[in-house]
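Just passing along the structure, written as structure tokens.
Other chains of the complex are left out, but the ones given are in their true place.
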Amino acid sequence: MSSMTTTGVKKTRFNLDLKTIGPFVALIVLFLIGILVNQAFLSTGNLTNILTRSSFIGIIAVGATFVITAGGIDLSVGSMAAFISGCMIVIMNTLAATMEPGIMIVLAGVFASVLLGSAAGFVNGFLTTKGKIEAFIVTLGTMGIYRSLVTYVADGGTLALDRGVRTIYRPVYYDSFFGIPYPVLVFLGVAILGYVLLNKTVFGRHCFAIGSNENVARYSAVHVDRIKTLTYILQGICVSIATIIYVPRLGSASGQTGTLWELEAIAAVIIGGTVLKGGYGRIWGTVVGALILTMIGNILNLTDVISNYLNGTVQGIIIVVAVFLQRGSWRKKK
Amino acid sequence: EKFTIGVSIPTATHGWTGGVNYHAKETKKRLETTYPDLKIVLVTAADPTAQANDLEDLVSVHKIDALVILPTDGGPLTDPIRQVKESGALITVVDRALTDDTIQDIYVAGNNPELGAVSAKYIKKALGGKGDIVVLRGMPIVIDEERFDAFMEGIEGSEINVLDHKHANWNRDDGFTVMQDFLARFPKIDAVWAQDDDIALGVIEAVKQAGREEEMFIVGGAGMKDIIKRVMDGDRLTPVDVLYPPSMISTAMEITALKAVTGAPLKGTYIVGSPLITQENAKDYYFPKSPF
Amino acid sequence: MPTTMASPSTIETALVANNICKSFGPNEVLHGVSLNVVAGEVHALLGENGAGKSTLVKILSGFEAPSSGALVYEGRDVHWSSAEAENSGVILIHQEFNLAEQLTVEESIFLGREITKGPFLDKVRMRTLAQGYLQALDCYADPSARIHDLAVADKQMVELAKATSRNARVLILDEPTAVLTGKETKVLFELIRRLRAQGVAIIYISHKLEEIEEIADRITILRDGTLVGNYDANELTKDDMARLMVGRELSDLYPHILTPPEDAEIVLEVDNLKIPGVIFNASFSLKKGEILGFAGLVGAGRTALMEAIIGLTQNVSGEVRVFGKPVAYKDLSEARDDGVAYLTKDRKEKGLLLTHGLCPNFSLFSLQKFSNLLIDETAERKAFEAASKVFDLRVGDMSVPAGSLSGGNQQKLLLAKVMEVAPQIVIIDEPTRGIDVGTKSQIYQFIKELAEAGRSVILISSEMTEIIGLSHRVAVMCNGTLSGILQGADLEEHEIMRYASGLKGNGKYE
């Protein structure tokens, strides 16, 4: 793009800024709107709610940032979350039936969750890399598979966590540390780890390289397939972490759990300035993206000026506008 | 010579339909053992289009002699069901009315407006005709409309003030989230009409988290075992529940099977009411084994 | 610079290839070629476009597997992948760039060999090292700049830096100078000499015979995938090389071209054209039947200027008149319909759809003319076959995708594509980049015929001799300014360099 390059050069700086601050600007604007809409928005209660809620999508989106940066996509995260929660509950209930409900059971559940997450991620990664099937299709397939499996396990209904176990597990979602709810802390931890991994390690750099040009990466002795599979496994683990803090919230899972989370996660990633075509990812942007999405929902609940029916419209517009703030920035990535 | 009944129901997209699926499966097993020369084909569909497809398949492939259908949406399916009728099959419609009621031979009617009305009546009484409430609605479809309108009608004239109503899509997570925000927004809430037990469960958690259990009570709907258990145990947060039994599908299947096999002259409408479940009568509605 | 460097004495022959054959599908493109590269020598590989040079070196460096034949590296038989080859110090710089556009310079240089401190990247270290490697090639691209913001020449320098940063024992350069001007070429040659002195074996591919004469110790010549012979550099004159490659005597490279009459109609006029930050001032005019050369250092803004004229760049100020009519093209199709065509120098990113067939590539620019409602595919195919004769495309099988053509043949396809619209004014940017001498003379002949048929040509080239040999007049650009237009006696190398480097004329390098 020669002449584009010319302009490109100046653009770059310009857009890089926009890409960096864009999401934050959007967040701040939303924040102000929130305040205008309803005083209650600023109440600590409400703000903690927003943070805590955003941690599900947020943690998943951190994983998605890796997948997308490396040029992939994962549509299965939502149903994966449902599937993992379902299995966790079944496992913990079976244990609870055999032994005294205790911390051990919860740990067993957590362990199982991480195991399942990595496995599910590996399946996606393996099919994409070794099976050479487009990620979109692989994960579209597994999306349907996981969801129907959980419906099957739940026998069409809802899987409820054993009361005893629940009481032990409950604090993981509801308690907090110096006023900061555990989910938020976990989210923060995941984000920081993600940031370091993506920006400070060889693995992260290889993700960028693969996303930007797979062949060049392969020629530079980068283990393309391994790295790509790893990003999916990472995504799976993030999903499992999200479920670990999700299950104690309502102590239940069903075929409905996590519907459309995949789209929310991807939206969060893109709003955050990551390039969908791969080669450029931003963890902090993703975090902000997740906050934005949660905040939209929250604000809509705090007002009744807009008909409920129009929530989707408002969300849609905000998402598009938020990305519009970074317009052009992804263009030259072609 | 076998007699085939096609049963078409919505996919388990939330707790209640989950219950429908469960009861349909159970009843299928039971009926097929009791009536050896009876064959039941069970199909589920996510939306009217898919359900119309299913109906076509039941006729063209399974050559059904009778259809038991819980329409995902009465309006759009009226016509496809008429076609099944024209193929000579006996038609049993469950829960949701068609736009043309001459099609069905048997109608096992759930009563959505009644659910709304009963809830309204109770809340009015419990609050002494005066107070601030919030409403969590289901998915934006006809059923939700009917329930909601009936409810608003029910509280009309009283001094009960609906602070706001939002859609919680018959989903626990949404129930939890929406209620969290209601709690953040309204310092005083006397009662919550959650309309559905899945939503109610979410609401309960949100209220507990906010530590405002003493302030309000919650009225759900459908008769999910967890909620009924709470009612039985006299939980003050959920003093009552309003029945809207997914088991109505079983009733419909049984009637149809009976007519099919014995040729008994069964016709007309069987209304499954929406009685109020209180601590007193709760045990009659408690089925621990059901997933719902 | 690598410290553990093998000294010439320790190794005799670095890399040996014994009658290598290579087929792509049905057609064999290398028929038993043997090569023997000795440590501390510069071994030139010559051959026409499509002779098989790139294929051969790809095999040597593990990017392609030979269909038959053996590789021996420092005594051992090897069947290696490109990664293994690279680890053992056999490094290929591709004819086409092999860089990821979104990565930064530093990331590209260390890709696959990142330096870490504990579990983390040592960015500071890599940055400084990268800077060092680049400066050694006196290239001043910022290590944190992204590849897609670099000018072509800088991209090539990054490739070189990448190679030098590795512990090279055998360094293979496939037409490295195709995108370089004299200045950078000199730098490159210094590097090559330095490496040779350190005992590195260098395989050097180029179509610029004077370069071969200057740098090569030994020369291996290929023709149509077979070995012509293996010579000592000082055995051969440039003419010998040409003859051996092409297999026939070559007439004089630069044809005599009739000069257009003084009063010839002016077809293109450019007044004070400016692009903020890139072009500071350019004014010139072009006559019917004239060939106007554009000289300058890489980055001088020639491409930028032309892209502005044909409407690929917006926010351009100044006036452009085509056949006396003021124009401000908003995209290429408007220019095309006025009979102005532009041939890009970046055939891979802007010229050809590498994954698509030859015919669709050929007709893409002129498609309208084969279409009334539907595309007349027979007419299209006929035109393509005609053109592939005119530009003598050397392809075994016309159904391969453009990306599989040899570099030179890709260039020819690109020429054919642009010429198909029969433009009145044609702007050709580096038309003979990667073209063998034989074909070059064909292309020059073609340009001559264009001009004498009353078409007008703007010729951008970094090959001084080409510019001088073909142009009636030469405009010289210097740092975004058209610093002067030379003709007649002034038209010689040193004068041009003075203008290009800002010593003369109104162009300046700060």
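Quick notes on this one:
A, B and C label the chains in the order they appear, each numbered from 1.
Criterion: contacts are C-beta pairs under 8 Å (C-beta built on N, C-alpha and C of every residue); 3 or more make two chains touch, one makes a residue touch a chain.
Predicted model only: the values in this text are computed from it and were never measured.
Overall stoichiometry of the protein chains across this structure file: A x2, B x1, C x1.
Convention: only the chains that are shown with their structure count from here on.
Among the chains, the centre nearest to the mean of all shown protein C-alpha atoms is found for A. For the pair subunit A and subunit B, the distance between mean C-alpha positions equals 33 Å. Separating the centre of subunit A from that of subunit C, both taken as means of CA atoms, is a distance of 45 Å.
Averaging C-alpha coordinates per chain places the centre of subunit B 73 Å away from that of subunit C. Across the interface of their complex, subunit A is touched by residues 63, 82-83, 86-87, 98-103, 107, 111-114, 116, 119-121, 146, 148-149, 151, 275, 277-278, 303-304, 307-308, 312-314, 344, 346, 349-350 of subunit C. By the touch criterion stated above, subunit A contacts subunit C in their complex at residues 1-3, 5-10, 12, 196, 200-202, 205, 208-209, 211-213, 216-217, 219-222, 275, 279-280, 332-333.
Those residues of subunit B lying in contact with subunit A across their complex are 12-15, 17-19, 21-22, 137, 140, 164-167, 171-173, 176-178, 180-185, 198, 201-202, 205, 209-210, 226, 290-292.
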